[in-house]
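One protein chain is absent from this view; the other protein chains keep their places.
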Amino acid sequence: MSEKLIDSGNNAAAMAVQLAAAEVIAAYPITPQTPLTEKLSELIAAGKMDAEYVAVESEHSALGVCIGAASAGVRAFTATSSNGLLYMSEQLHWAAGSRLPLVMCVVNRGIGAPWSVWNDHQDAMSQRDAGWIQIFAKDHQEIVDMTLKAFRLAELVHIPVMVNYDGYYLSHTYMPFELPDAQTVREFLPTYDYAHTLDPEKPESLNTVTLPDARNDINGVKQPGYMDIRHNLHQEMRLALQVWEEIDADFQQRFGRGGTPILDPYRCDDADFVVVAMGTLANQFHDVVDRLRDEGLKVGVLALQIYRPFPTAIIAEALQSVKAVLVYEKGLSYGNQGALYADLKSALYPYPNRPQLHNFIVGLGGRDIGTEDLYQTLKTACLQEALGTPEQNDTPQWIGLQL
Amino acid sequence: MQDDPQQMIQIRWHGRGGQGAITAAKVVAEATFKSGYGGVVMAPTFGTERRGAPVSTSLKISREKIYDLSPIRFPDIVVVLDYLILNEVDVTVGLKPGGLLIINSPRPLRDHQFPDYRVAVANVTKLGIEAGLRKGIVNSGIIGALGKAGGLVDIEMLSRCIAAEFVGRKPEENVRAAQLVYAATQISEPSRGAANA
Amino acid sequence: MTTAAKTNVLNLSTEEFVHPGNRACSGCGLSILYRIGLKALGRDCIFVVPPSCLTVMQGLFPIAASQMPILNGTFASTAAIATGVRAAMKRRGKQTQVVAWAGDGGTADIGIQALSGALERNEDIIYICYDNEAYMNTGVQRSGTTPQGGLTTTTPYGKKEQGKNLPEIVAAHNPAYVATCSASYPLDFHDKLLKAKQISGLKYIHIQTPCPPGWGCEERMTVKIGKAAIDCGLFDLYEIEDGKKQLSEPSRKLLKKAKLPSVQEYLSMQTRFKALSDEQIAVMQERIDQKWADYRQEFCAE
Partner (left out) sequence: MPDSRFKVLTSASTSGPGDAGRTGSWRVERPIIDYSRCTPAKTGKASCHLCWLYCPDNVVSKTLEPKIDLEYCKGCGICAEECPVKAIEMVSEEQFVKGGEDE
């Protein structure tokens, strides 16, 4: 039986991992992720979850343990935040390159220096090119559902998946959600399978040094070079979008929730102005949109649910004919612009009637994102008839600066 | 206020690190959720919590799903787990006129003059000891004051949720503390006659 | 103390697990170890290997020079990855031996954090460090175990600091088993592996591994030089079980000798030590003499 309960986002994630029957958990404490792995260690110690908990000495080792376990044929899980994610960066690339179907929760937090324990998206954005699928949850229900779907996606396409959710806004916040029934989850999520499981009876040497060029194997069959392997990762990561939609459809049939695996629009149908954001920030815009709609402005908000692979065509189709797209994000590529903004701009470039684009940087290192500020900046952007120079239009606006 | 589905009730809790303000807010969140509120969001102070330092926690309650998780700026109710915090923190910041201020204090109600607000006072610390708790355990007791003055959830539901939260940690004594406080809480109406929040 | 059957060259298995025509250098000490070590470990093993000469020796995609299942991993995480493989074996109910096999850089330097963690948790793995006393795979840079005075490409006038005593660092974690070996005594290594397989918990084996290009010697001298290091008492073969240290035969027999050959003989066999001054060599000799004086006290009093 599914169960309705109220709990923290970290506990929601832990319960999803328990339902997914991950068998090896390795993690290193870091705020605000810590309670998630505390919960898993507690579930395992209490015998409520049948798994190995490995208390490792670093995040680098945490993902190392998962790489070992997953390569040896067992479903593994880890979680981290911020500098912990950066510390395991090398392992992220490694897991993707060896096509390990891992799932990791990243409880998003700003990166030091200076130290900040508060939320933004810079940690995840810094790893966008690692070859991991990156999805962003907006509430506890999505944490649970996305985590379960992430395991299935990872294991179908053999690409690791990072489930992102906002530190504190979700991790430490209590809100209601529904926990699916264990038996139905078992039916939804088949048993773990890795294409190259380490096995003394079928020995293979995994992740061997690979030459720039294709090379014949001992049977004279041509095998890929490094670039071919990486091209395949890219191609299949693009193809994973489709699989993600299929998984969502199946999930919806079984659990009654879903339908917005890639884009989650709110009042976007006839909108002239569309806000694009990820995570809780997108939800925070609901009230703002309602208010501006009441004032007669045709505004909507589009939550981007999956950031890598970037749903280039899907989002461009959705936005190509609106007047303006306003990208609000909690991170940026320093010295340039918001990473999401730049991605969106490039996705829309081939379309002749592409909309105006504006970029807003908010909430870095946990800076309060006032709903009133969102309302004011959005309203101003919508009413702004006289446009500035291309460079001015393209320059990100920082909201909430205090100096 | 419960009849309007759009209405959100926002409660801000002030305590000290280690006093259990988060646990108290969690219990109330659970109780309101179980009483049929579909939107309940309890967000603790974000960041580095340290024992003894003032902390605050926010609880938003609504019939509908809550999308805005930003911190509470204009609370309807403020709960203070230790009256000494009144000297350190302006707990009434943003509190709507006519809003409710609940204080754990050994002093009588008349010593806590807030003309714009309804004020509820109980000696939660003392009643907790009477209920059989260790000195300084106030988080279960203060829920009784909120139950009495807030009118959101009945004391039976609150008691059930307290018992569930404190499993293995003197659940009966904690429930008794809440019930003693419920009975002892004294309430004064705003003297400046502001509208009810 | 656990004992294992004494293997000799005649009863040593002729089953081979490493193919000829691999990429190891001519006269490679590691190759001797790997070849003989696999005979002891047998087929029911999974290897975890960080970047090292072994990575290259084991073959370039799509050809593997070894017949074992191998997981090549990142440099710093050998012991962590091995932990994960072991956890998976436990979940799958398999007794498969998990063997981490790394160089001195991967063990003493970049990999020491993960090793220390695995030691503290007493993971049920065999961790083998083949110590050729510098980063040989990348062209002979100093490592934490490069001996004082040793020439490398990053210590062009000789290393100033003393090398880390890694087996002692490991032993301070109190793991199930610690042993030192030499590539020049492959049968001693073979039998220590047989013993390690019988012990649960973390088994650590540290092997001094001569490397002709790195040490500056003729390829044919690999075995001779390794033996010289032991004969002069510089490097000793021992086992530590239940916290008790015991010298292995090639070193134990030195206890009976009144005087050991001078370290100079060993040093002069290799160009890497040509920058050492007479004073430095004298200090080195003093340290060795003191160590053996202590050993005689420790082991001959029993």
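Letters are used for the chains, namely A, B and C, taken in the order the chains are written, and counting of residues starts over at 1 for each.
Throughout what follows, contacts are C-beta pairs under 8 Å (C-beta built on N, C-alpha and C of every residue); 3 or more make two chains touch, one makes a residue touch a chain.
Keep in mind that this is a model prediction, so the values were computed, not measured.
**Q** Can you list the shown chains that the omitted chain is in contact with?
**A** Across all of the complex, the chain we cannot see touches A, C.
**Q** Tell me which of A:Pro29, A:Pro224 or A:Gly365 is the one touching the absent chain.
**A** Of the listed residues, the one touching the omitted chain is A:Pro224.
**Q** Could you tell which one of A:Gly110, A:Pro203 or A:Pro261 touches the chain left off the display?
**A** From the options A:Gly110, A:Pro203 or A:Pro261, the contact with the absent chain belongs to A:Pro203.
**Q** Just one of C:Glu161, C:Glu218 or C:Glu249 touches the chain that is missing; which is it?
**A** C:Glu218
**Q** On subunit C, where is the contact patch with the chain that was removed from view?
**A** Touch set of subunit C with respect to the missing chain: 9-10, 12, 14, 16, 18-32, 35-36, 59-67, 186-187, 212, 218-224.
**Q** Using the touch rule from the top, list residues of subunit A that touch the missing partner.
**A** Within subunit A, the residues that touch the unshown chain are 97-99, 155-158, 190, 193, 195-196, 203-210, 217-218, 224, 226, 228-229, 232-233, 236, 239, 243.
Just so it is clear, only the chains that are shown with their structure count from here on.
**Q** If you connect every pair of chains that touch, what shape comes out? Choose line, ring, star, complete or other.
**A** line
**Q** How big is the gap, in whole Å, between where the Cα atoms of subunit A centre and where those of subunit C centre?
**A** 43
**Q** Taking each chain's centre as the mean position of its Cα atoms, how many Å separate subunit A from subunit B?
**A** That gives a centre separation of 36 Å.
**Q** I'd like to verify one number: the distance from the centre of subunit B to the centre of subunit C, where each centre is the average of its C-alpha atoms, in whole angstrom.
**A** Subunit B and subunit C have C-alpha centres separated by 64 Å.
**Q** If we count contacts the way the header does, which residues on subunit A are in touch with subunit C in the complex?
**A** 23-24, 26, 51-52, 54-58, 60-74, 76, 90-91, 94, 198-200, 202-211, 215-218, 223
**Q** For a test of understanding, state which residues of subunit A touch subunit B in their complex under the given definition.
**A** 6, 117-119, 168-170, 172-176, 280, 283-284, 286-287, 366, 368-371
**Q** Show me the residue ranges of subunit C that touch subunit A in the complex, using the header's touch definition.
**A** Per the stated touch rule, the residues are 43-46, 48, 55-56, 58-64, 66-74, 76-77, 79-92, 96, 113-114, 116-117, 120-121.
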